[in-house]
Each structure stands twice: as structure tokens, then as C-alpha cells.
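For this depiction, one protein chain was excluded, whereas all remaining protein chains were kept in their positions.
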Amino acid sequence: MSQEEFAGIFPYLVTPIDQSGNLKEDVLRDLVNHLISKGVHGLTPLGSTGEGAYFAWEVKKKVIDVVVKAAKGHVPVIAGVNEMTTHGAVKQAIATERAGADGILAVLPTYFPLADIHVVEHFRAIARAVSCPVVLYTNPKFAKWDFTIPMLEELAEEPNIRYLKDASGNTGKLLSIANTLQDRIRIFSASAHVPVFVFMIGGVGWMAGPACLIPEQCVNLFNMAREKRWEEAFELQKTLWSLNVAFQNYSLAACVKAGLEMQGFPVGSPLPPQRQLDEEGKKIVSQILTNIGVL
Amino acid sequence: MSQEEFAGIFPYLVTPIDQSGNLKEDVLRDLVNHLISKGVHGLTPLGSTGEGAYFAWEVKKKVIDVVVKAAKGHVPVIAGVNEMTTHGAVKQAIATERAGADGILAVLPTYFPLADIHVVEHFRAIARAVSCPVVLYTNPKFAKWDFTIPMLEELAEEPNIRYLKDASGNTGKLLSIANTLQDRIRIFSASAHVPVFVFMIGGVGWMAGPACLIPEQCVNLFNMAREKRWEEAFELQKTLWSLNVAFQNYSLAACVKAGLEMQGFPVGSPLPPQRQLDEEGKKIVSQILTNIGVL
Amino acid sequence: MSQEEFAGIFPYLVTPIDQSGNLKEDVLRDLVNHLISKGVHGLTPLGSTGEGAYFAWEVKKKVIDVVVKAAKGHVPVIAGVNEMTTHGAVKQAIATERAGADGILAVLPTYFPLADIHVVEHFRAIARAVSCPVVLYTNPKFAKWDFTIPMLEELAEEPNIRYLKDASGNTGKLLSIANTLQDRIRIFSASAHVPVFVFMIGGVGWMAGPACLIPEQCVNLFNMAREKRWEEAFELQKTLWSLNVAFQNYSLAACVKAGLEMQGFPVGSPLPPQRQLDEEGKKIVSQILTNIGVL
Partner (left out) sequence: MSQEEFAGIFPYLVTPIDQSGNLKEDVLRDLVNHLISKGVHGLTPLGSTGEGAYFAWEVKKKVIDVVVKAAKGHVPVIAGVNEMTTHGAVKQAIATERAGADGILAVLPTYFPLADIHVVEHFRAIARAVSCPVVLYTNPKFAKWDFTIPMLEELAEEPNIRYLKDASGNTGKLLSIANTLQDRIRIFSASAHVPVFVFMIGGVGWMAGPACLIPEQCVNLFNMAREKRWEEAFELQKTLWSLNVAFQNYSLAACVKAGLEMQGFPVGSPLPPQRQLDEEGKKIVSQILTNIGVL
């Protein structure tokens, strides 16, 4: 599966846990089956929404195993590698590929501020350690660094660094990246962006948490965009946008987990110090899902 | 003219001055005639690019007189009111309307931080002092306040507050505003946004400095968007985007003034402490204008 | 008076106005006399607290005339020059000196972001236009620029640039400035700093709004510091600190004006869009002044 291009809707899977923090493998398997049945084009466990920065490797390994096995090759699995040290990230990237993931979403959390060269060398080290495609991830709101275009040009020289998921919300920057990097780096939208605009820029897909809750709608949006039915795509986008907004206002993992619980997937709460969505948040998410027609 | 809706390309006019800071009325008149001959739909003197925050009222009054007279009613003139005190802004708004402006672009610079209620009451006072339409302006990068959606809902109750020019660059927020305010507030794109996306959201025009340099191209872009020829519009947008980027990297007024000088309009330098674009900046702007075919 | 060194407590005078925005000259005169009788070492009209960025020159001119005349040479008057353009600032600086001010506090508000060279040339132009001492002012919270040490070193070459009032609250930076610039630039504390620590660093005085409300206490603090009675100075500092904190939480001018009204000086409200302190703010300021014993 790894020779094809990644494109389309890749829900950021949550990591379902019980009150003791143990992985609920069954729930994860059900969620995978449900999403595939709704037509998603791939699956991304252990991204931001998947609390990839919080879980120990033992749990993460199990998540990858469950998702790869449940996906049965029907859709590609791009698993998150989310480690503060380069050494740790490289080790997990290798193990992730070995466990059957088709690609790696490389996230770089940090404690100390990072200089550009630190960031470039980190992602380069990951790319060189694996043979599968690597998706670069940047979220200047969560990290203390961001990719400049020269940094992306440098990283695009690695043959398997082929995608970028940018969560900045800065559409103009994406257009500049698309204009400069062209096909050397393909762009995935995040939920901080208006996905239909990213598709117009040439973005190849949407990789984010809300797709767990509205997979069919996301697939429809993607198909309209691929067929350049922009008017129709934008009308659909307008109805879906409220969910992206909720994600920006509330804690990501808490928001998707609350919505999935409402839809009948007992995925539990995020790991503390994150907490369950509060009552007001739940009411808002419930209202949005009802309006979209998925509750 | 004030009964019609404002829509289309409204270049932010620079304020041409000689080395002593005196207004070059002839150059301003030539620029107005040139832009009208290129098909722009309106003119906006004394916005950010017009250094509206920097000039004394005597100069601003002259600018409005020259532009209104040169426009001869062919296109509407929306003049900037850019004052720190509410009292001063109200006085200038009244005088601006009396001088024949068809609308007011209300900009609120500030020294002290402002609370939401300060901001709302300032714009409301301006709106109530005039009968022409008022365009709200916000630029969170230059000011220390920004409109929330509840603030816009409150201001939209004033019958002549009808437009918003948002220079935040946050396209998602514009979509939220369009979804919530609908037709109560019509949106103009700024150069921090990708205009074609703002048009898709329902934006009625583009009001910004770059339109001084590429008026025909902007009009074409607007026409394509109005006719929903999105593919074509986006292809054109891609070629024009580099100019928006230059505006974000360099000082606004310096950037447009340098470009107009290259195009044969001796508009001079910005008022100190702002300065002429440096040599490197000029080279970049010159290259961009050459690539677009307007030099 | 201008040949002596400036040192000690320089209250930032408010600008008393009636509801129509007219200067209440009598109230200003009374305030000047009151503060001199309490032992302050100088007076600073038209600083931040004096709403120097908001008033028209006609009002500012009157303020300077009233303060200079009322001070009768008993204490030096350092008047604020607070203009966005270099040309305007230079003109006002010259007129301010001619009107009898002993020094100039140079404040640089801005609409567009400024590069270091813009800032340096602005202050240099002011310094070269007058012969009296110039106090540089920086407040990174209100402006979009700040002095670096190299910028200060460049400016210190102007013989009459002799003082710095830094409102950053960054005590460590002040220590770095003091270590590097030594006596070439003398430091005044702002109310964002803990004044006693600035005195320990070598600061020559305190120039800020709270001194209008607690002039005697400030003079005592300064005297203790000058006599190196640090323990005693710090004990007094602790009791006064709550007033500085209130200033950081509430609007500066609104806060001092409210306090002066409570002390019997009918100075009015700040110019809109600024507003009178709200009831909660007044209660807090009143409580603090009562605790300090000045109400």
C-alpha cells in the first residue's frame, strides 16, 4: 500500500481508554471499522487528537497494531510519531513502520525553544530511518517553532518527505508553500484551516479530528473538491465549519471524544491533566452534530 | 452614489507627498484617473496604505477634496477616518461626508489597550454622526483590539454599519463572520487574506494597497469570482499572490509607494519615521511587478 | 534649571478636562501646587498618564504653559512629546522647549511596525532639534518596538539624550542597560517596575502616574533609597506596591484620574474611547488609597 499516494480524508483517531488509562482495543477496532465503512481514505492514529504526545510507547504500539490489523489493508495507516528527543522519535518511527504502518506523521513537541536547524535535523533523522512516506506536521499554536519555506525546501530533498500537515490556520502561507514547493510537498489540511480552500490550493486531503465525527460529510466534501464542483463544495463546507470552530475553542481530544461518546463509541475521557469536555462544551458539540445530522 | 452597494476593487490610495511633506495634488489626481481608467470600482484614500494615521487633518481634507473631485462620481469614494479619540473621529467623519465622500472607512488606532465596550462605542458614535455607509476596519496586527462576533452583531444594529474590512489574515474567522452575520455585514478582503477565498465566502470586494499597482488584474479576479469561474480565478490569484506576500513583509505604504514610483507616479516616500523601501525591497517589488507584467 | 541633573520623583500629571474635553486649567494648577508642596522633585505633564497621545497640540500647549507657570521654577518640568511623525514630534519638541519646559520626555506611538533604524532616527531628530535634556521612553506593551542595548548606545552619543524611562517591567534588562551604558543613560523607573529595585540598580528617579496620588510616600521611598536604607525602603515599597499593580490591571489614565477625584481634585474622565474607571475598579483603588493612608 505504501507505493500509492496518500490523498483524501484521514480521520485523526482518538485513543479510547478506560478510567485506569488502559487502551480499549475493542472500541478502537469498532471505530476503525465504522470509519472505513463510511468511506474514509486512510486512518491517522496517534496524532494530536490521538494524544500522541501523552501516551507511553507500550500503549502507542498497541494502538498501531490494532489499527493496522483492523484496517486490513483497505486503507493506508499513517501513524503519529510524537517524541521530544530525536533518538526516541527515530526508534519509534522504525518500530511504527515495522508494525505495518504505511506512513508516519512526524510531530515534534518540545520543552526548550528550538532553532530552525534543530527542527530540520530532527525531521531529517526520522525520514532517513524509515522507508515509508513521512508527513511533516507543524502547529505553531502548540509548539514553539514553525516551518519556514526554506526549511521545507531543505526537507523536501529527502525522497520520502512528501507531505505537510500545517495546523497554523494561515491560508496565505499555505498558498505560498504550494506556489514554491509545488508537488515536492503535498499539503493536508488541518481543522484550523477551511479545508475547501486548502483543496483549491491543491491540498491532497484533510487529516484531522472532526473527520471521526462526520466521515461521510468529509468524504463528500473531498469528492466535490476533486471534481472541482467548488460552489457545491463550499455550500457543504459552510454547514460543516461550526465543528472546526468548536475544535479551536475546546480541547481537541476532549471535543472528539465527547462527540464519539454521543455517537455511541465509549472512547472515554482524555488523559489527565486534560479532562472531559464540560457540560457547556458538550451541549455545543451536541447541537453542532445534531445540526449536521450525525446525532 | 451612496444609495448603491459598495462592491469590487477599491484601491487603497497612497498619499503622494514631496520631501517637505506637502501633498502632491497633481500626482494624486493622475493616480485617480489612471485607476478609474483601469476599471476599479471605487477608491479608498486615507486607509492604512494612505498613512491615514499619520497626516494632519488639513492634509487629509485636501486628499478627500482632490479624490472626490477627480472621481467625478464615476466611482464611489470611501475615505478613511483614522483618529485615536472618539471626538476627533466623529468630527472628521462629519467633515468627510460633507466633503463628498460616499462612505467612511473607520480605523481605530490606539495608544492604550481598549476593552470591547470602548471599541463598540467608538464605532457606534461615528456611525451615528453620519448618514453614509460605514466600513468597519480591524487589523489585530496594528491595533491592540479585534472584533469578536458579538461585537459585530452589536454594531450591525446601526443601519449604516454595513461593511467590514478585516486584515487579520484569519480566513476561518471570516467564514464564521459570514455564517453568523450573513448579509448584515458585507466583507471586504484585505491583502493579508487570499482574496479569491474571501470572494468564495461571499466577500463583496477587495480594498487594499496592491490594487494601486495591479488594478486591471484585480478587476479581472473580481469578475471571475463574481461569475463563479473559480478555477480561472484561482489560477490568476496564484500569479498575484506574491505581491500580497511582499506587502506583509515590507512596510505597506513604502511598498506601494515604491511600486508606483516604478510605474511612473512620483508619489514620494512615506512620512518619517517610516522610510522609503530599501534597495533589496525595491528589487523584490520590481521583480514581482515585472513577473505580473505591470512593469 | 536645565543645567542640573534630573533626579527623584516626577509625577506623571493627568490632563484635567471637563465633559466637553476642555482643559480645566485651575485644577491642573492646583494639582501642580499640591504636588510641589508634597516635595516632588519635578513634574511630567503629557506622558502616558497625561494622555499625551490623544490631545491636540492646542490643548498640549496650554498644559505646558500652565504647568511651567505654576511650577515657577521650583522644580523642573519635563513635558511629553508624543507624536507619530518625526516632523510633528520635532515641531512640538521645539515649541515645548520654547514654552519653558526644562526637558522633554520623548514617546513614540506608532501605527505601522517600526524597524530599529526608524526608531533611532526619530529620537535622534528630536534630540538634535532642542538643547534641553531628552528622556527616552519605551513601553513595549503599548508600542510595537523596544530599545535594544545597541540602539541605546547609538542614541547615547547625542549629548542631550541623557535619560531612559523604561516601562517594560523587565528588571533584568534594566540591569543589563545599567551595566552597559553606565552613566551615559540614567534610568527612571516606571510603575511597571518595582521602583526600589530600579533605585538599587542606580536608577535616578521614578516617573509615573501613581506619584500623583502618593507623592509624599514616593519622596520618602526615594530618600531612603538615596541614603541606602534598603531594608526600610523595601518595607515601604511593599506597602505601596498594590497601587502599581492596580495601574497594570486598569487603564492608566482612568486609574489616576479616579484616585485624584477621590482625593478632591475634579480632574474628570479620560478622553473617549477611554472611559472612567468602572465601579469595581474605583472600589479597588479607593481601598488601596485608604490602606496607604492617603484617603
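For reference, chains read A, B and C in written order, and residue numbers begin at 1 within each chain.
In this text, a contact is a pair of C-beta atoms (placed from the backbone, for glycine too) under 8 Å apart; a residue touches a chain by one contact, two chains touch by 3 or more.
Quantities reported herein were computed from a predicted structural model and do not represent experimental measurements.
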item: Which displayed chains the unshown chain touches; value: A, C
item: Touch with the omitted chain, as defined above, among C:A115, C:L175 or C:M262; value: C:L175
item: Candidate in contact with the missing chain, chosen from A:A79, A:A93, A:L108 or A:L260; value: A:L108
item: Contact footprint on subunit A, counting only the chain that is left out; value: 21, 48, 53-54, 56, 82, 84-88, 108-114, 117-119, 121-122, 125, 141-142, 144, 251-253, 271-275
item: Missing-partner contacts on subunit C, residue numbers; value: 169-172, 175-176, 179, 192-194, 196-197, 200-201, 228, 230-231, 234, 237-238, 241-242, 244-245, 248
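Here, only the chains that are shown with their structure count from here on.
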item: Farthest chain relative to subunit C (centres taken as mean CA coordinates); value: A
item: Centre-most chain, if every chain is reduced to its averaged C-alpha atoms; value: B
item: Whole-Å gap separating subunit A and subunit C, where each centre is the average of the chain's CA atoms; value: 52
